[in-house]
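Every protein chain of the complex appears in place save one, which is left out.
What follows is chain A.
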Amino acid sequence: MADSDGRQVVSINHSTEEDVKLQEVVQAKCEGKELTKEEKQRLRKEKKQHKKNKKDDRGPPEKEKEKEKASVLAPSKPATQSPAHKAAPVPVNASASESPVAAEKPAKSKAEQRAERRARQDTERASKQGKKEGGQQSASSKPKATPNELQPVKRLPEHIQVDDPAALKKLAKKLERQQVPLRSDYGYKVSLFSHLHQYSRKNPPTQQISIPATVIHPSIVRLGLQYSQGIIAGSNARSVALLHAFKQVIQDYSTPPNEELSRDLVNKLSPYISFLSQCRPLSASMGNAIKYIKKEISNIPSQCKEEEAKRRLQECIDSYINEKIILASEAISKYAIEKISDGDVILVYGCSSLVNHILCEAFEKQRKFRVIVVDSRPRLEGREALRRLVKKGIRCTYVLISALSYILPEVSKVFLGAHALLANGYVMSRVGTSQIALVAKAYNVPVLVCCETYKFCERVQTDSFESNELDDPDDLIVTRNGKTHLENWQTVKSLGLLNLVYDVTPPDFVDLVITDLGMIPCTSVPVVLRVKNVDQ
């Protein structure tokens, strides 16, 4: 402890010494010497400190912002460190980097700062014992951060803060740093949804990147284009395509000489994810998949060779797809087929890959039933479902959603797919699902939702406004007999076109949720989330 303090004092007084150290290390690199772990660490430290000093030159940053960054830096750095690295030097560096800046502020005395820093280091060291998870550290460092009285309680995701100029500026800066093109909104937005993005399909973000793309991997560029044009649609399809693209990225990745795969690869993935979310906002299932991959990557031990690590990651991704999507749908079909009896009339909405799979399996198992497919504009996804079911030989009827209350007295069961299941039991699905559940409830028809557990998310939502997606408003324009009445809708000041993608169904309308863990009532979603967290 004394030693670290001593080092700290030295660094304050001789800031030029660090420059000298940096020169030494750079020299070593040029000479082609293999850098030891400690040297790599020091190099990283110097890099970060230089970045900090550069920021000072640009302009006097706010005092609190610096402190906040420093306190956030300190816990985040130990969180991403592997156990091999020593913990002590890092907080020293963070405080050392902060101290030259803090010296400029006359308001706080040096002794006060030193005492604060020491207290922070002590608590961080205490919290670091035995626990590696970042969550633990952020929990213990958050009370340290609150004395700064600046940390907001919860940060909202940026994609629902479009009407907040500060958030937009932050996003623009981040994208500029990552060299990802910023996509601009299109057309007049209905005021209730002005906090969401609205993009036009005619301007995909891929047009703004040069070919060949230097920062973004080509398979990611292709994936982004497929998302933004709607070529790949549907929760499962998007997740699987994403994982395959990541496999390609990992295959082509090579660790730069002074970096570790477990840390660098995660950093490489961030601009890709920003790019993809610019093309089309990420779904809950994609979010969970990304979390899983990032965890797997950061768990790669540092002594693992690159080839071995890459192979391991590919295997992880393959097993994730197999377990969570393919095998899960087999399990769900088995449970769901128990609920389909002979003579049933089943109503489905839109095109859910899982529900189609269940119906095809049930038909193969010789159950006698017929299907009513309900469809809605502008996506008309029901036609794809109709195509698949008729090809199997199932008797189908096709109606639009406006005929729902006409057709419901004939129906014995309703099967719905889900985009995500929220922690308070609400079901987020294609727009129109909530309507179907409501009318089915009024006719006392049981509503069954089929959903894999990897789509369960911790978010809570009670209405469809807070977090949604706005699709291209031009999709609503229809041409009949050569006439397009809405062609110049942009010129009419008071006219707005709203093309919502998702809506949220309350758990009172849903009778049963079929997951790969079994049949559960809608209110038991948090129990499943709890069980899953315990497993991990």
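Heads up, the rule we're going with is that contacts are C-beta pairs under 8 Å (C-beta built on N, C-alpha and C of every residue); 3 or more make two chains touch, one makes a residue touch a chain; residues count from 1.
In this section, contacts and distances are computed from a predicted model.
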- Message: Looking at what's absent rather than what's present, what does UniProt name the missing chain, "Proteasome subunit beta", "Small ribosomal subunit protein uS7m", "Dynein light chain Tctex-type 3" or "Translation initiation factor eIF2B subunit alpha"?
- Response: "Translation initiation factor eIF2B subunit alpha"
- Note on the structure: Touch assignment to the omitted chain, from A:Val215, A:Ile401, A:Leu438 or A:Ile520, lands on A:Ile520
- Check each of A:Lys339, A:Arg367, A:Arg383 or A:Arg459 against the chain that is not shown and name the one that touches it. A:Lys339
- Query: Per the definition of touch given earlier, which of A:His159, A:Lys268, A:His357 or A:Lys413 contacts the omitted chain?
  - Reply: A:Lys413
- Touching the missing chain, which residues of chain A? 339, 341, 413, 446, 448, 508, 511-512, 517-521, 523-524, 527-528, 531
